[in-house]
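With one protein chain withheld, the remaining protein chains of the complex are depicted in position.
And now, chain A:
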């Protein structure tokens, strides 16, 4: 079977692979995680405004943290892609700081899972991810693009304005509209 035919792992597969890395430093499992996540993490970092070499280095940083912190992954709290997204976001923030300060990072390695989980969180991780998937599917194409750009752009307001040809002044209210539609799914009623 060529690489192209290999099935794309689903969330449960990815969680199981992380668990194997945590339990026995399993490098075969790690290679499979790497194959799935590294190109997606790099795509994320590129969209977030990193040039090729920096995105490459940051991708390596993310994947190293996946290896080192695999034992901190708790599938009851978050799905595999959610966990890796949080790591990638924090590495992105750290690289931005270094770029802006021109110095080596003085920041202790960012922790990704610092909050004690609430009982609700423990019960609902799977269900929450399913609800979010459905809520995202329920958005219009424009709203989905707004949410995507909110997560993936270095300057979301400017990016949304230029991608959707919206005046900057209306971007905020469009983000709000999209978020209101997601709100039910993400459990924020305020």
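One rule holds in what follows: contacts are C-beta pairs under 8 Å (C-beta built on N, C-alpha and C of every residue); 3 or more make two chains touch, one makes a residue touch a chain; residues count from 1.
By our rule, contacts and distances are computed from a predicted model.
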item	value
Per UniProt record, name of the chain withheld from view ["Putative ABC transport system permease protein", "Sulfate ABC transporter ATP-binding protein", "ChrR-like anti-ECFsigma factor" or "Polyamine aminopropyltransferase"]	"ChrR-like anti-ECFsigma factor"
Contacts of chain A with the absent chain, listed as residue ranges	27, 30-31, 34, 38-44, 46-48, 55-56, 59-60, 63-64, 67-68, 77-86, 88-90, 92-94, 97, 101, 105-109, 114-115, 118, 120-121, 128-129, 132-133, 136, 147-148, 150-156, 172, 175-176, 179, 182-183, 185-188, 190
